[in-house]
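Take a look at the structure below.
Left out: one protein chain. Kept in place: all the others.
Let's look at subunit A:
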């Protein structure tokens, strides 16, 4: 710490630090075990009558619950999208516990949360860590990052007293702070906050009692200049909530910028040091905890010796996670197996503990209700790690149905508890033959926070779902209402759907967009045909029939649409009717269209092709096209192209179509051919290689060419062809696995 011995400056800080016997300063880094340990020592020796803590004043209401014996960190105070977390090794947590045990007064001296300019970022330690002073020290001490530097300077060393420790922290923080300009501090909102803190210190000082000021070390240098005449403003009453928190959320490596790396390890380190575990025992215990099963006693001894040597070389007393990680990696990492184990070890060090709150103290009824439901549905809430739930959706039992409804309800409400990983897509009608559905779920403080916000609606999840859906309904358009029906059914609220079906039907009657109607139809049919919603089948059927009627009534619009759009709609409808066995009625509807109106030529022939059910029909159509071709080849080609787009296999199966196409292509110029080439390519792309091969043979026959038609691309290497064959094989396997074998046959 030679850099800190900057003579005059150090002397000045020392004088300010020790200026008043009735005040002790505890500049800290949030969640630092060393800060917590020396703070406990300072509290026990100094015995302050009032403890001032850097936390928003409106959080004071939670101190009883925080200090309760039934509370287990990590916990956090939540307000307006930001968390103020407290771990076992947080100095603030230890100070609150100590004050409650001894009867000392606690004051939270920071600005109320709503007045913070930077939200949660105000507790950010990155300013401290990223200062040029810190960077210079990192280079000097050959540390890999700012956290290793902090460990070397403060966590791994023994200090003669708590005051000596905190004075060194102060020097470090003051030097780091000096790297930032006043303008930067103002921008960050620190100046306002520090002004508020000084007012609190001033108020406490006036009382004449012994006070301890516990703040982030970055602020302490600015607090010495408190003024006894400063007035303290009234604290507004803002709602905040005490919630459970998880260790992974405290991890600096996962983006929590006020945290330290590996919170699980950090907590253990703190607890062991607090229990005065001997140094070597500490090393052994830590190694024992992280040693995998396949490590022998000799391996553990080897690593312990290595760690001792490393600490000696680095001049440290206590091992940090950097040292332990170094020794474990050196001694035990010898291949892929151990590498994956090391990754697991780092997850262990990250920790997975979830905090506990005293029973009945703050847990809102909705949180309790959701937890009870989760337990009832056998969904584990013990750990904060993600788990998976798998359902057989084709033979759903009552409990499976309920579990799924619960998970879907959470998902629909935006509770970050679960996500569906795999399963049928009802909105697109895809993957409907999938046997299983897989959900991933994870209890976390974010779940509790979302529930806190939803608590305004009700204390019960089913009521919240119902109210949310009812609130949504009035503002929804037709597509939104279809989505709404699907959501309500998946939440198990078929009664709600029944009650509001007429409103949905009214919206349906106003809907004229064919694409929207088709999409809604697919969505509802997917649900109605699925075993998971067998109970809701009758309810949905009524709606589907109305939708079909509405859809059929709008089919006349096809004439007004662009060719591509009309073909897409016809293709979707054709697919819908094949998949859901609506073909008989579909043919009736097509007949109705053909007979009622005059049509664009291509549309007439396309609909005729869709209606053709026998070879006689197809021959008759071929004859008509031939006649048309003799009159107007361009129009005939347009019709032919439309038919081939919709029914590409006719090119292979109906010789008359191919003959017409061939004849027409003979007539056109090279320029015209180049123009239509992309659409021809698109047409043939929908055929498989066997079909193209057969077509090639027919074309050879029709034109009486001597040489076989080389349709396969030239210049593609055998490797590429083999690769393509392999990919096709892989695709076939995948399609079969997904129950889509029918895609392969036709």
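Convention: contacts are C-beta pairs under 8 Å (C-beta built on N, C-alpha and C of every residue); 3 or more make two chains touch, one makes a residue touch a chain; residues count from 1.
Here is the rule we use: contacts and distances are computed from a predicted model.
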item: Name under which UniProt lists the unshown chain, selected from "AAA family ATPase", "histidine kinase", "ABC transporter permease" or "YciI family protein"; value: "AAA family ATPase"
item: Touch with the omitted chain, as defined above, among A:144, A:276 or A:378; value: A:144
item: Contact with the hidden chain (one of A:244, A:306 or A:404); value: A:306
item: Which residue of A:322, A:341 or A:548 touches the chain not shown here; value: A:322
item: Subunit A, residues in touch with the chain not shown (by the definition above); value: 142, 144, 299, 302, 305-306, 309-310, 312-314, 322, 326-327, 329-331, 333-336
